[in-house]
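Yeah, one chain of the complex is gone here, protein chain that is, but the others are all in their spots.
The block that comes next holds chain A.
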């Protein structure tokens, strides 16, 4: 019997089998289904069309208002907030998190819903960030409604790839620089398409849980379906503090599991990266775009909104000012991150530097806030850089880690952030 990968084992456990084969179509009842608010009006209409009064497992639903963190003038999202809140009340869904709670990615880990070995249906590929605690994200998009209504849905057991990490991040280099490098290498190939990527190797012990979530949140831009990190002592301690007695199953791939691709990265060889518009695979060393004037900088989104990102931002901003022609928005990813940033005095650093701190949520990443005019230039820790993502199709979006974004906000142009960091 061939060895089983992490994904095979988690899926097999969920359906009560000893093993499953890659490519098998199976019907699974997920441990949780997590859903955001934006599609809720059409979900609600579909529920009525189908004639569903009660969902079978309200305890498995995690509903989070994270994309539209406030009901702004001219926005119809206030109706969505009301409808979703009321529906959760009627259904007895206790795991409802209203505006400002944070991104559902963080809600899932911080509140202990995502736990090792659990299978979670979600509406987005970037929720693979929950793989940092050994949970398997299966993104099913708007089909979360099927899972909520039926307490089951189909999936095809994905193939797996393994990326081994060696070495440690050099001065001024972050986990974001690693994932931008991986996306550069794989984004235009089909080598990771449909895969669950298992990260492995000695370097992981040196990466914080925030680093691991940053890598996994952006992983799907490489074409991968989902991903996971090993559950080591760091992850186990985090989970144990939040599981509150709820079960979990630390799951490791068999040593002879089959991978469709193996790759290695030496973290020590990485350098600060900036991804040029409009392609997600367009990462180059920061020096190649140094001098590019910017109008706006944003720090936030599921790939750059955790406390490590806030600390990195403050390292650059402490005692400095945002350039006069630049607007800097900073979005802590959750209430927990917001509180931690307040406790550590980081919010004061941001405000003193001239940055605007927004409520926890997706905010600037999808252009809900911080819209761009024609020909304006943004540098951001967000996920996407294609035309029109943040307003005008004639605006340009560069992507980078928190050091590079904060440094650009201060300099008014893209610069190597190491010039502003104390060695």
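In this text, a residue touches a chain if its C-beta (ideal position, glycine included) is under 8 Å from a C-beta of that chain, and two chains touch if they have at least 3 such contacts; residues count from 1.
Just so we're on the same page, contacts and distances are computed from a predicted model.
> One chain of this complex is not shown here; going by its UniProt record, which of these names is it: "ArsR family transcriptional regulator", "Ion-translocating oxidoreductase complex subunit E", "3-isopropylmalate/(R)-2-methylmalate dehydratase small subunit" or "Phosphate ABC transporter ATP-binding protein"?
Of "ArsR family transcriptional regulator", "Ion-translocating oxidoreductase complex subunit E", "3-isopropylmalate/(R)-2-methylmalate dehydratase small subunit" or "Phosphate ABC transporter ATP-binding protein", the absent chain's UniProt record names it "3-isopropylmalate/(R)-2-methylmalate dehydratase small subunit".
> Pick out which of A:179, A:200 or A:280 touches the chain that's been left out of the picture.
Within the whole complex, the residue contacting the unshown chain is A:280.
> Please identify which residue in A:20, A:93, A:120 or A:149 touches the non-displayed chain.
Of the candidates A:20, A:93, A:120 or A:149, A:149 is in touch with the missing chain.
> Looking beyond the chains shown, say which of A:99, A:158, A:401 or A:417 touches the absent one.
A:158
> Which listed residue (A:199, A:384 or A:398) would be found touching the missing chain in the intact complex?
A:384
> Touch as defined at the start, partner being the missing chain; which of A:167, A:194, A:354 or A:412 qualifies?
A:194
> Could you please point out the chain A residues that touch the chain left off the display?
With respect to the unshown chain, the touching residues of chain A are 23, 25, 27, 38-42, 45-46, 49-52, 67, 76-77, 79-80, 125, 139-143, 145-146, 149-150, 154, 156, 158, 187-190, 193-194, 220-221, 223, 225, 278, 280, 366-367, 384, 386-389, 393.
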